[in-house]
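Dumping the structure here so I can ask a few things about it.
Here the complex is missing a single protein chain, while all its other protein chains stay put.
Letters A, B and C mark the chains as written, and numbering starts fresh at 1 in each.
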Amino acid sequence: MRRITYRKALNEALAEEIERDENVVIIGEEVAQYNGAYKVTEGLWARFGDKRVVDTPISEAAFVGLGVGASMLGLRPVVELMFWSFAYVAYDQIVNNAGCIRYMSGGSIHVPLVIRGPANAGTNVGATHSHTPENSLANVPGVKVVCPATAYDAKGLLKTAIRDNDPVFVMENTLLYGESWEVPEEEYLIPLGVAEVKREGADVSLIAHGRAVITSLKAAELLAANHGIHAEVLDLRSIRPLDEEAILRTLAKTHRAVLVDENKPFCGVSAQIASIIQEKAFDELDAPVGRVCSLDAPAIYSPPLERIQLPTPERVVEKVLQIT
Amino acid sequence: MRRITYRKALNEALAEEIERDENVVIIGEEVAQYNGAYKVTEGLWARFGDKRVVDTPISEAAFVGLGVGASMLGLRPVVELMFWSFAYVAYDQIVNNAGCIRYMSGGSIHVPLVIRGPANAGTNVGATHSHTPENSLANVPGVKVVCPATAYDAKGLLKTAIRDNDPVFVMENTLLYGESWEVPEEEYLIPLGVAEVKREGADVSLIAHGRAVITSLKAAELLAANHGIHAEVLDLRSIRPLDEEAILRTLAKTHRAVLVDENKPFCGVSAQIASIIQEKAFDELDAPVGRVCSLDAPAIYSPPLERIQLPTPERVVEKVLQIT
Amino acid sequence: MGRNQKTSRLNRFVTTTNNTLVGPATPARSADAEINQQLTAADKLEMLGDMFRIRRFEQTALQYYQAGQMGGFLHLYIGQESVAVGTLSVRGDDDHVIGGYRTHGQALLMGLSMKECMAELFGKSTGCSKGKGGSMHFFAPDKNYWGGHGIVAGQAPLGLGLAYALKYRGLKGCCLCYLGDGAVNQGAYHESLNLASLWDLPVIYIIENNRYSMGTSQERSSAYRTSLAARAEGYNIEWDMINGEDVYEVRAGTWKAIERARRESRPSVLEISTYRYYGHSVADANAKKYRTPEEIEKYRQLHDPLRLWQRTLLEEGVATEAQAAELDAAARKEVAEAVKFAQESPLPAEADILADVYYEVDRQTVAGRTGRHFFN
Partner (left out) sequence: MGRNQKTSRLNRFVTTTNNTLVGPATPARSADAEINQQLTAADKLEMLGDMFRIRRFEQTALQYYQAGQMGGFLHLYIGQESVAVGTLSVRGDDDHVIGGYRTHGQALLMGLSMKECMAELFGKSTGCSKGKGGSMHFFAPDKNYWGGHGIVAGQAPLGLGLAYALKYRGLKGCCLCYLGDGAVNQGAYHESLNLASLWDLPVIYIIENNRYSMGTSQERSSAYRTSLAARAEGYNIEWDMINGEDVYEVRAGTWKAIERARRESRPSVLEISTYRYYGHSVADANAKKYRTPEEIEKYRQLHDPLRLWQRTLLEEGVATEAQAAELDAAARKEVAEAVKFAQESPLPAEADILADVYYEVDRQTVAGRTGRHFFN
């Protein structure tokens, strides 16, 4: 099968959905004429023109809110945040307007909006640009959050997100944009709320989302090669809705779990997963659930240091060894 | 001992700290001439004048950021958010500027800022006004978050927060403002990061913060009266720093815990506490840690419904019965 | 503090010493405007009736609120009726409306029934938001009414989005987006002005300047040279100052802006002077501290939009005292029926708490049945 980059996969998803539905419109800073700060929207403006691919001023609150308003009246805006870190200047529009209007209107309005962009640290852009708000946003009932780890998932999840009738926040990763995976030519969709076992194993479950999945797969290699431990890697893909069954299934098999995410630890996604596991699989557990998160400080600039601030395969291995 | 309201306790804390330190300044909407939307600042403007108690326009991003900037240059601003829900229009200033500047400056700057105001649902003001962001904000390394449950704690914690040299977010509760507790005349401080056992018991630990502590105390009454179960109620008081030792201490005694908070469940504070408990007290636990949170929807308006959307003593009792 | 040079125009009735009913500054001109010449007697009476409907609805709501039958806030529109009635009387069927949390008037004029509005205040499942939104969050998208928004200026980008969707889809119409004099100091409003102008969007921002944001007077909250609306100039947006107590002037100014939106797809900012009689919300214990009782009384006596409009119609010979009384009585009757309806309506069921969160879950689509959506 052909291999394409994560970036290209997203680009194809956008192009296909623009073609499929005339109400899909891409809105964001530098998405059109500049082809996207990270080139995710490359070629789309040239191909689809001013109406479908729209450059904005640096006014996230206004253009995110515009996306919400336009979605209420029938459009399917796909709003790009150059970084999800910039969500914080538009947070009210995201939480209160995207998140709560359906509810407050007694269900008479729906908000088929996608907000997408990278949400990761690890590129030495400093604390202000390295936030990972998937935990905090998934806290908001009314929104959905997906974090694809591969090109295949990125394409299938983004397409589904655009067709979904609720606000979906797609959190990508600049460190993955240039990585390639197998992606079929034919159209496919990946439902939200379905996790995937990315590697089978019986000794311990590594549960992760986004780039932490890649880290976990590397850790699984190391565990197999150096310690004879066979780790199963479960990629959540979607944080909300969450594939709780898949989590419990792998736990029932391995009885041990290490959760890996790139959030800061306090109330990170893995806190929620740990809470669910200990509640629903209490008797299955042979050891406490371990967590491997970013080291608990704002993202450091210094490149060699930031590399180890994020979860590394080595830290995952270490944690696995602690609980097995 | 005299009894005063939670509101009055906060008011005294502010007055005492204004008197004590000339760099303390109260800034916020309607805090001065109007005496505060919830009257927490009542009388302060009359007593201390324009310089120390300052009314602002409805520009949270600007005046929160102003507070951060002024704190960098030696002031100790106490910024009132009329509701913590309005933090979302100032979120970038809160997370990136209050939260990250010390780190990004290599420790050369510090931000002795307090942001305070109510952060609760339960008063039928609708979803937009009923957020409880303590979980999401405590996720940010660099900030501190306290959630007082009584007048005594409110006064002692706020005074400490104002003297602390890091940004401290004090989350109060409009439903508690009018409630009274014993508060001594003499000055006292309560350190951040020290939980308090508000009721002793040996059968199960109810761990809570803010108004959920009151709910837990009521639940403990019911458990004792109707079920012969003696619940210990641990009030975290401070979410970050967190008194982990106190949590482990009560667990070592009761071996069972129900966590009660008013957050929405996904990645709420109780998710983090559950995660810590299962990690550090795995062998102490006789049952899974239970959680009682707000029902997982935006805050509903309808008064009788919102009452049951929040954790109730009855729901806490039910959860305790499930795990004992 | 502030160095605002007040225009005499906006604030002229504030400084008036004349003790009689103050008429509009340019009565002839406004009344003569084409849009006003087209008005039939019936139209004018309907507007008077609408003012009665809003006022009686809210006066009654106030009673039940004070009796503890409603929760949350209740921000009364009383005193400002001419703004909603005037602006919306020139609205076309294709035009859309969105506003803040002091918008019962707009909602009632957009075709929401008093029953569903009153039921909403009572927190009943028959409310316009099924009891989920409350006073600040009325919605009726099927009637082009998009809320009811509690966060100050949070609706500004939404209004922009509605206008954007209209333009994108090639639909007729524009969006009227209401906000207060305090709301102009929220960043989202400014970002919206820039986008509205840059992208030629058919949106009209209507600043209902009632001189106070809670307890803060315009002078204490805003720095400006001549007016709040004039800030629009920085974005190359047309703006206007309108005397809100003159229904004709409100209509003429709004019509101009609507025409601009329709013909040129250009935004406008209108600043309409008005006044609220009650506190910021009913729970505003300080309602009388930041302004004198005399000031309030003066507005009630000399500038009440309902009385002024009624007098205009009497003077024009369009209405009789008896007709006016009839309209009032009809409004009162409608309110009484609405209260009865609200009282007799059921509360939402406990299970409703978790409904209306996700479209896909509500419809039980495949997406809605995949994965866990709710946690506990």
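The rule is simple: a residue touches a chain if its C-beta (ideal position, glycine included) is under 8 Å from a C-beta of that chain, and two chains touch if they have at least 3 such contacts.
Being a predicted model, the structure only gives us computed values, none of them experimental.
Peer 1: Under the definition given at the start, what are the shown partners of the omitted chain?
Peer 2: Hidden chain, whole complex, touched shown chains: A, B, C.
Peer 1: Just to verify: which one of B:I26, B:L44, B:M72 or B:C267 makes contact with the chain not shown?
Peer 2: Checking each option in B:I26, B:L44, B:M72 or B:C267, the one touching the absent chain turns out to be B:M72.
Peer 1: For the chain left out of this view, which of B:D92, B:D153, B:E232 or B:D296 touches it?
Peer 2: Touches the omitted chain: B:D92.
Peer 1: For the chain left off this view, which of A:K155, A:R256 or A:R291 is in contact with it?
Peer 2: A:R291
Peer 1: Please pick, from A:E16, A:D55, A:E179 or A:E314, the residue that touches the omitted chain in the full complex.
Peer 2: A:D55
Peer 1: Which residues does subunit B use to touch the chain missing from this display?
Peer 2: 23, 25, 51, 56-57, 59, 61-75, 92-93, 96-97, 101-110, 112, 141-142, 144, 160, 164-166, 191-194, 238, 240-244, 272
Peer 1: Using the touch rule from the top, list residues of subunit A that touch the missing partner.
Peer 2: 29-30, 33-35, 37, 39, 55, 57-59, 61-62, 85-86, 88-89, 123-129, 264-266, 291, 293, 295-298, 300-306, 308-309
Peer 1: Tell me which stretches of subunit C touch the chain missing from the display.
Peer 2: Contact residues on subunit C toward the absent chain are 1-5, 185-191, 193-194, 196-200, 220-225, 230-237.
Criterion: only the chains that are shown with their structure count from here on.
Peer 1: By CA centroids, point me to the most central chain in this structure.
Peer 2: Smallest offset from the overall C-alpha mean is found for B.
Peer 1: Measuring between Cα centroids, which chain is at the maximum distance from subunit A?
Peer 2: Result for max centroid distance from subunit A is chain C.
Peer 1: How many angstrom lie between the centres of subunit A and subunit C, each centre taken as the mean Cα position?
Peer 2: 40
Peer 1: I'd like the Å distance between the centres of subunit B and subunit C, where a centre is the mean of that chain's Cα atoms.
Peer 2: The answer is 36 Å.
Peer 1: Would you please write down the residue numbers of subunit B that are in contact with two or more other chains?
Peer 2: Those would be 61, 85-86, 88-89, 126-128, 264, 266, 291, 296-298, 300-301.
Peer 1: Two or more other chains in contact with one residue: find those residues in subunit C.
Peer 2: If we look for residues of subunit C contacting two or more partner chains, we find 129, 131-133, 137, 149-151, 154, 187-188, 356-357, 374-375.
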